[in-house]
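My structure is below; once you've seen it, I'll send some questions.
Missing here: one protein chain of the complex. Every other protein chain is in place.
Labels run A, B and C following the written order; every chain starts at residue 1.
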């Protein structure tokens, strides 16, 4: 029953994606780990693990805990640093027929600015996703992402150092996420992505100690989907730039819910661990949904549930 | 293997509970609905549905949506109003051999003060739980619970109108829950309870509309446990008053995790729907855990996981 | 009084495409059950799906309780895989069922689709009475295995309507309403639009009528206020009623159909 062609292209703040499905930073390595299961050319894009100025060894083990329909992680931004990334991983990423988003983090505004300009020089990526929200690093994420002024400051610094589209990734651990969203958009963000992980923890009743060596970790997976959907709903109506929605997406139904709530594109994170083929199945499922419902252009879905 | 007696008594801000297990407001009706499954005399206490000055019809249907390991509700504080509560329900509640917490909510500081003084006059309850956090009522909960000054104002108004122990129930939908906790404790709260529901939503991809008539709802159940545990961990170390912990508790293991994180007592909410006998099984499980681990007094568990 | 049971599964089988018969051995539950009441079943020990699933009691015999269910989603699909000999966590019997005393009126059972199921148990209690049953389903097979043949077995006069015309009238069960005798008393269960039509007919004709409503449920016992329907108080005022505990069966005069 091959009906009319459905147009799946979306524009995420200046980045043309062949379809609205991408993968979340930190869950997709540097693009090669899921190669046996998914051809990146069939995805809208992929985001790489968060990059910092310096090499980061990350947090001590254990770093993972499973929770009901979710998981906690405290990886602590382990990454090889921007130099090694450019030297060792970027050349191969450039060969991929998909849009690569470089996710960046830092301890200071200067760090963000530095990493941005290194990426700008290096070339070959489609956009920069600015992680202002990683809850794992004591002197970093949490402050920038929860204070509108600091979030704006980081955004401006990144903006000033690149012509690439800038996507700012918001933290859900705030009273009013629309306030932060407005601040980063006013400061020059071309798009926003949300949500990063919810701050959580787990305790082992045998040892009577926190499960994670770092005590606190980030909650992700289907458990957080209702919160993520709510925030996408709120933010997409509060700002004019496109929203990249994520948080608990595992199936095409989940992804469509995010688009109806106002996301222009979506990203699959923890879902990859559960079903490595999830991103592919989601692309197919969105197309099928459009066809079955007479939707010719996937952009028609964006915000279609707004009252 | 009946070992030594384990002492299960705890003191929640002046309320002596025979054991640390209570039930959450809004999930236990007015105490009679679960009578076939649980003798209230075997529980530390029960909290009744949120009470307001006026009769509240609540939100339109649908009010429920199931989510991965959780559920959304937007009941909208349906309740018969304080007069009807005192006339019709309180006499039977007084007969129960357990501590009854009256959960209250309001549109204004005056409402809270009024309901408090009515309860104070009526007598027969063990304490007042002040819901400053219900996310369902447009002109109520959300503002009080997310602003430390307003939270303190409500607390003071309640404090002034009663000699009963006052427990303030905190919203998790804030950037820094310890800030609100400190504010209400400074304003006279004898204890704090947390967490209320996380603001979330669900979308029906068939109708392309929000599932809940009220659009947004409160997320509860096992899905939120990691967030609740984290907040109990943070708040119990930030304030000197006892914490009543809740959010996703279904088993004794869950309850013990909350106590190790710093809760003096716990409350079972959504867990009752899944297993009406959960509160009983939790009391038994805590006792067994204490016995197996040589814990003579359950208070030894409180905060035992702090670093 | 309702209770929790770890009920032993005597059998679980697909009686026609997508419809399952699950028989539990649980004498105490069988003794407590009333027609129109339901069970709240936990489908697995995990937290997803989290909530119990409400399913009506279809048949009670010799300490056994049978339910009929349609596999329509996560929960019922898990239930479809339950095997003989396993134990199932069952809460019940819940809710207010039918008032099974028709007085001197002719009981008329009206059921649509899987909504026929609870009428089976009701017919058991009406045994010895002359019962008329107006049943609708997608086809004759579904109608028979949703409870139609059991009603016939009990001696009820069954008039059928099917979507595909394979049995009885080709159309909706509501097209059979004119067959309700003036001295009848209606007991109905089925999809919302069917119940609305039945209620409208009964109210217009002044025929006593009880309907079994459905709503998504969380607690099933009246504690959460999640399953509200609009009811009418005796004074005509609109009031919120809980489908799970004030119902699921309501007198049509107690429901606000506006």
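We adopt the following convention: contacts are C-beta pairs under 8 Å (C-beta built on N, C-alpha and C of every residue); 3 or more make two chains touch, one makes a residue touch a chain.
Please read these numbers as outputs of a predicted model, since none were measured by experiment.
Hidden chain, full complex: it touches shown chains A, B, C. Considering the whole complex, the residue from C:21, C:34 or C:48 that touches the absent chain is C:48.
Between the chain not shown and the residues A:17, A:43, A:75 or A:301, the one that touches is A:75. Within the whole complex, the absent chain has one touching residue among A:106, A:165, A:221 or A:279, and that is A:221. Within subunit B, the residues in touch with the undisplayed chain are 68-69, 222. The chain not displayed touches subunit C at residues 44, 46-49, 74. Where subunit A meets the chain that is not shown, the touching residues are 26-29, 33-34, 36-37, 49, 57-58, 61-66, 68-71, 73, 75, 78, 221-223, 250, 270, 272-277.
Everything below uses one rule, namely that only the chains that are shown with their structure count from here on.
Of all the chains, the one whose CA centre sits at the greatest distance from that of subunit C is A. The chain occupying the central position, as judged from C-alpha centroids, is B.
One simple way to say how far apart two chains are is to compare their mean CA positions; for subunit A and subunit B this gives 34 Å.
Rounded to whole angstrom units, the spacing between the C-alpha centres of subunit B and subunit C is 35. Contact with two or more other chains is made by residues 68-69, 222 of subunit A.
Counting partner chains per residue, subunit C shows two or more touched chains at residues 47-48.
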